[in-house]
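A protein chain is absent from this complex, but the other protein chains hold their places.
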Amino acid sequence: MKTLVKLDLDKKPWEQDGQIHNRWHPDLPMIAMVKPGDEFRVECMDWTGGQIGNNDSANDIRDVDLQQVHYLSGPIGVEGAEPGDLMVVDILDVGTFEDSQWGFNALFSRENGGGFLTDHFPEARKSIWDFSGIYASSRHVPNVKFAGIMHPGLIGCLPSREMLDEWNKREADLIATDPERVPALALPPNAQSAVMGRLKGDEASKAAQEGARTVPPREHGGNCDIKDLTKGSKIYFPVYVKDGGLSMGDLHFSQGDGEITFCGAIEMAGYLDIKVSLIKGGVKKYGIKNPLFKNSPLTPTYNDFLMFEGISVDEQGKQHYLDVHVAYRQACLNAIEYLKKFGYTGEQALSILGTAPVQGHISGVVDIPNACATLWIPTDIFDFDINPSVDGPLQLVTPGSDLSKAS
Amino acid sequence: MKTLVKLDLDKKPWEQDGQIHNRWHPDLPMIAMVKPGDEFRVECMDWTGGQIGNNDSANDIRDVDLQQVHYLSGPIGVEGAEPGDLMVVDILDVGTFEDSQWGFNALFSRENGGGFLTDHFPEARKSIWDFSGIYASSRHVPNVKFAGIMHPGLIGCLPSREMLDEWNKREADLIATDPERVPALALPPNAQSAVMGRLKGDEASKAAQEGARTVPPREHGGNCDIKDLTKGSKIYFPVYVKDGGLSMGDLHFSQGDGEITFCGAIEMAGYLDIKVSLIKGGVKKYGIKNPLFKNSPLTPTYNDFLMFEGISVDEQGKQHYLDVHVAYRQACLNAIEYLKKFGYTGEQALSILGTAPVQGHISGVVDIPNACATLWIPTDIFDFDINPSVDGPLQLVTPGSDLSKAS
Amino acid sequence: MKTLVKLDLDKKPWEQDGQIHNRWHPDLPMIAMVKPGDEFRVECMDWTGGQIGNNDSANDIRDVDLQQVHYLSGPIGVEGAEPGDLMVVDILDVGTFEDSQWGFNALFSRENGGGFLTDHFPEARKSIWDFSGIYASSRHVPNVKFAGIMHPGLIGCLPSREMLDEWNKREADLIATDPERVPALALPPNAQSAVMGRLKGDEASKAAQEGARTVPPREHGGNCDIKDLTKGSKIYFPVYVKDGGLSMGDLHFSQGDGEITFCGAIEMAGYLDIKVSLIKGGVKKYGIKNPLFKNSPLTPTYNDFLMFEGISVDEQGKQHYLDVHVAYRQACLNAIEYLKKFGYTGEQALSILGTAPVQGHISGVVDIPNACATLWIPTDIFDFDINPSVDGPLQLVTPGSDLSKAS
Partner (left out) sequence: MKTLVKLDLDKKPWEQDGQIHNRWHPDLPMIAMVKPGDEFRVECMDWTGGQIGNNDSANDIRDVDLQQVHYLSGPIGVEGAEPGDLMVVDILDVGTFEDSQWGFNALFSRENGGGFLTDHFPEARKSIWDFSGIYASSRHVPNVKFAGIMHPGLIGCLPSREMLDEWNKREADLIATDPERVPALALPPNAQSAVMGRLKGDEASKAAQEGARTVPPREHGGNCDIKDLTKGSKIYFPVYVKDGGLSMGDLHFSQGDGEITFCGAIEMAGYLDIKVSLIKGGVKKYGIKNPLFKNSPLTPTYNDFLMFEGISVDEQGKQHYLDVHVAYRQACLNAIEYLKKFGYTGEQALSILGTAPVQGHISGVVDIPNACATLWIPTDIFDFDINPSVDGPLQLVTPGSDLSKAS
């Protein structure tokens, strides 16, 4: 396996020979060209570019510069790729660096990013997860260990000019409905901290001012944070520009459906081994708008679940109309309340939901007015029996630990 | 296994000796008492109480009286159950009646119920599904066959007076925000077509006027339509009234996550074999608000999926804020478009999403402004290769069939 | 589903209108004809034809008449089936009779059949297993419950005259090597207790004297006791005589790989729903000698196993050459010894291995001189933690029960 993108983790993202960018723009030059059928390795920094440390303070999380993110490796061109093609990407492997056997999970503070449950957990918190081969465990979250389902949180092809304009337009329209909101409704282009790969000078400045931020998933894939895109999976990406321009990053050792802590999975540096090929004209042939995925035959087989339900009645008892977001929030809150009965803090419980291979299912979306969502927690990841019993819960969690706080 | 609730399917729901009701109300008398540890059989009508026929016309779907639904068997009391307990329900088996080896799936017309994709599919449509042991297939949807994951769409305990009042209050508040909407935002209590079990006279009339409709899932469970509550699963229900009062119905031979066609699964008459027990004081002990579930060790093992993605940008290109409902709708529309390329009509494709064991995952809910949902279709349910290929899709669906229409 | 073979369980096997036979012979008349594509139900007695009772004595096991077995329903003819075809049999469903929710498992006495571990467990023993929907449990074997994987132990087509002769010849040759052995090496044709279906008079007598016993699996399938032929599976049987002549019986609610207790699974009466079709000339086209199977998509998903190993060194320390039989016996003995540490009797442990969905793997057959076999026990079937721990095993099995003995 040839290493196509080789990084130096001791350097900053902008010192990596132009191999990294953190905005989406059609003019980004390809940093390498490959042929259909090629297999190659791409190294990636963690999504923050090294801002977060393996320590017991959440100061770095509190102070993280979210303008910088996400640092992506690429874009990589595929010979013969043209708009309208499907770029077929086999994720052959996802790996960690031998001297970097750890990752982080965090809750952003409400003032700096927030997250799914930011009303309940408004302060910065951090947990460090250690890797032992296929397993992850944390000194900040005891009594739980699970097989990782390593995947790229972010991967996709460069947008065309038209698509970029559409993204910027629709997101600006949304922001305009409540421009002062904290957290913000969306993140507009922002040249501050932009890293534009191998674009130079004025071209780089201009592109930085209009380049789409990498936070949301969009038609090209991007930051879809689908935990199931693990080693062995396959993706069919729409191609929008000549050569395609595939970029990737934001590697996760493990994540639960929804990535609900926002910083959100077990975030890590690492590498992807991928193979690319093309289906010419595939976008039209198959009626593709968003990427299409195939799951991997090699995924954790945990199959005994506690399933928590939520409906679209919010924490204040207000009825929402078929709102799956509200329903899933309730399911998560229900799970957190349950886990606390065994001795976890709320933050620890939330961290488990964000990092472990929990599933979030859209169980019902038609039974007016309540959407119904379920959160599935694999019971085998705990080293004690997490099931209900006649005797009630015992305080089985080893006391004395918690997520790190900011000082 | 003792048959606790025995029905005569040739009779109407209101002719079943008071064993059926279709509203939730704390005053409904128990139709039978059991002891903790008891195992017993409960027969159930299909949710419409027999309004839909095994034929090739959707007239019955177009004209269905939705005031009648859902017809539930119960309530069944458990000796010793008190408010605050958890009623543990083991679903030991779900079965069909030997002389009723079929079910129906339908799209309601926009004017009578609508559904998740009613803007795209506004007319009444029906497909009939035949059962062959564990498998279902349909003369209206060719080239697809799957193992059913039989389950009750609707099951739960009677609400207390306080809970009922809360339900009615919050749903009325929602309706008041747009009372003329078609389809309605929610369904208020309505004495028309109410069947109140063994309540008599004035008590029945009064309860009918305030009894909660059975359509939405609520804190007690109810119409949660969770496909995974199949034979072998276990549920922990909160108890709100003395004796608990467990009712159930709306049996499904199979259903996809979301039940997106609204009428919505493969609907059928059948029976449940269940076992009940109690965790005294379990609601507080475990911090339970909504029911808690355990999945079954016996479920279809389909594990090769095509995964369609949707983000919260709607069909008109408008950006929504982390709206999973919009995202899942896009994922479904993407899947329908894909399936059409192989020769299915849109209605057939939709019917597959509603009936087959497809999964709907909440993949990302934090990457502002886009929620990301994925729809997973098992590839092995088709009798042809549904995967993308370099050659593009072949028209492999046997031509000449479609869902039934109303005349 | 049409019931093609309807039995009266209150009558003897030979009083069932000729629908039952217990010997394999090419001259057995078809009891019914079906067309390719037909789906139908076949009722079956338990393999002993009702000799064993739901009680707490093993006298019936000790005294069972093994000349009678196995009682099979059939043969059923398929129109157009000819020698050299493959008969495709879809096992659509396997079910129990509503008023017969129990089965038995037993150890035969050494003098009457014996079994895999008869040197260690030479006496007759019996356990009764009660069915609760998909689950089985036993008053004779506490603290264990599992989802059944219902299947026919015995199914296949009638042999041709040539094949019958070959069977009788080769088995007679084996018997001749040690004709007095107890238990016997094989069971020769024996007219005593033979039930020859609808053959009459001299024809019946002659066929009884040469008909093959049903005990062993042979080229046509027969008593293969493959637990995975459960509802949803598919079998391709070689056809040897005109119309095929499919017979079946020996239904099991559950069984472990190897059926090591001999009487051997959870034995029961019940029914099979099957569909038949043909691949004309399929035997040659696909080079088929023994039947070919496809597993079901609906099987228990237990996936956390304790795996016991055995090698081909026997209980006396003698080295055998790549003998998987010896190796598997050691793996079973190792598992029994382990389970005893938690409080089970040896007989109870053996009964678990015979009835639960344990897997027996041929792990190594080339590393001279030791074969290596592994026995996989699903840990989730126990209601306590069966894994090793630093503290050593606790006596967690409820005391006071054991398998029934003969008086």
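To keep things simple, chains are lettered A, B and C as they appear, and every chain counts its residues starting from 1.
Quick note on the criterion: a residue touches a chain if its C-beta (ideal position, glycine included) is under 8 Å from a C-beta of that chain, and two chains touch if they have at least 3 such contacts.
Quantities reported herein were computed from a predicted structural model and do not represent experimental measurements.
Participant: Looking at C:Leu9, C:Ala191 or C:Ile288, which residue reaches the missing chain?
Facilitator: Once the missing chain is taken into account, the touching residue is C:Ile288.
Participant: Among C:Leu86, C:Leu164 or C:Ile381, which residue is in touch with the absent chain?
Facilitator: For the chain that is not drawn, the touching residue is C:Leu86.
Participant: Out of A:Gln67, A:Thr301 or A:Gln395, point to the residue that touches the absent chain in the complete complex.
Facilitator: Of the candidates A:Gln67, A:Thr301 or A:Gln395, A:Thr301 is in touch with the missing chain.
Participant: Quick one: say which of C:Trp14, C:Tyr71, C:Tyr240 or C:Tyr328 touches the chain that got left out.
Facilitator: The single option touching the absent chain is C:Tyr328.
Participant: Which subunit C residues touch the hidden chain?
Facilitator: Per the touch rule, subunit C residues meeting the hidden chain are 86, 88, 115-116, 166, 170-171, 173-174, 183-187, 215-219, 221, 223-228, 236, 257-262, 264, 279-282, 285-295, 297, 303-311, 313, 317-325, 328, 330-331, 334, 337-338, 340-341, 359-374, 376, 387-390, 392-393.
Participant: If the hidden chain were put back, which residues of subunit A would touch it?
Facilitator: 1, 39, 90-93, 98, 101, 132-135, 147, 231-232, 273, 275, 296-302, 380
Participant: Just the residue numbers, please: which parts of subunit B touch the chain that's not shown?
Facilitator: Here the touching residues of subunit B are 301, 303-304, 380, 385.
Following the convention adopted for this analysis, only the chains that are shown with their structure count from here on.
Participant: Which chain has its C-alpha centre farthest away from the C-alpha centre of subunit A?
Facilitator: Chain C.
Participant: Would you kindly tell me how far, in whole Å, the mean C-alpha position of subunit C lies from that of subunit A?
Facilitator: Taking the average C-alpha coordinate of subunit A and of subunit C, the gap between them is 50 Å.
Participant: Counting only Cα atoms for the centres, state how far subunit A is from subunit B in Å.
Facilitator: Between these chains, centre-to-centre, one finds 32 Å.
Participant: Mind pulling the residue numbers of subunit B that touch at least two other chains?
Facilitator: 297
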